[in-house]
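Accompanying notes for the structure given below.
The complex appears here minus one protein chain, its other protein chains still in place.
Now for chain A:
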Amino acid sequence: MCGIVGLFLKDKSLEPQLGDMLTDMLITMTDRGPDSAGIAIYGDDESGTSKLTVQSDEADTLFPHLAETLTIEIGAPVSLSRKDTHAVLTIASDKVADVRKALKKMDGVRLMSRGDTLEIYKEVGLPKDVAARFEVSKMSGSHGIGHTRMATESAVTTMGAHPFNTGDDQCLVHNGSLSNHNSLRRKLAREGVYTETQNDTEVAAAYLTWRMQEGDTLGEALESSLDDLDGFFTFVVGTKDGFGVVRDPIACKPAVMAETDQYVAFGSEYRALVNLPGIEDARVWEPEPATVYFWNH
């Protein structure tokens, strides 16, 4: 199964409540995915700086010295803001490659997301517990995507949880299962795009990354996913300034959208949307199969 929620705000006055609204939506989708949960949130854009979200199972040991170690390693300031097992590293944008190189050499620290505004938090556990650990309800931002996971294709682990980071400020969540992920994983490896887990969605994320490296826009990459991915999927993708939705041509994985003057919202079920402001008068519809939708600021 799995549950997806997404919220794209048009009305800036709602931005302080983004995390709160997404948390409520996410928890409503618990029975579609009780084993793990995650959230991608797009916050403030501070010019010249970028953010890397990292995760560690040994956060208590590793995080207290991480900023200092990295600062020395790259010769430029790195600041760290910790939330439970995750931490957001803020650095000058031109130092991202150096920090990523330094992180690769470290044991026990895993990169969850990179970008100017994107932060990804995900862990194993009930959505309400995961949301509480990261204090998602206190987060503000312009848009965000959440996922509740009921694993079908691979183990229940932090790295198997969604969202997946597909590129700078880009993320993907998935409801469904892909049947050609093993052959596609091998094909992508031949192209130099590697995945870390046996998870099918990670392959879809890697596929989009590869298409965009080849020059596709995200929209074009999603269009070609309709040809190259075999299986069931409803994807919601996040970008720096918006979000997109695509369903496979059979479209048996549910999806409901709602739009008002204040926001565009996505839910696997209408239940996830019922507490949004003005939902009674929103335009509510199901996205068409094999059709790419996008909303941008």
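Some points to look at:
In this section, a residue touches a chain if its C-beta (ideal position, glycine included) is under 8 Å from a C-beta of that chain, and two chains touch if they have at least 3 such contacts; residues count from 1.
By our rule, contacts and distances are computed from a predicted model.
Here one chain is missing from view; checked against "GXGXG motif protein", "Putative tricarboxylic transport membrane protein", "RNA polymerase sigma factor" or "Cytochrome c biogenesis protein CysK/CcmF", UniProt names that protein "GXGXG motif protein". Checked against the hidden chain, the listed residues A:D24, A:D84, A:D168 or A:E269 yield one contact partner: A:E269.
Mapped onto chain A, contacts with the missing chain fall at residues 249-252, 254, 256, 269-274, 284-286, 289.
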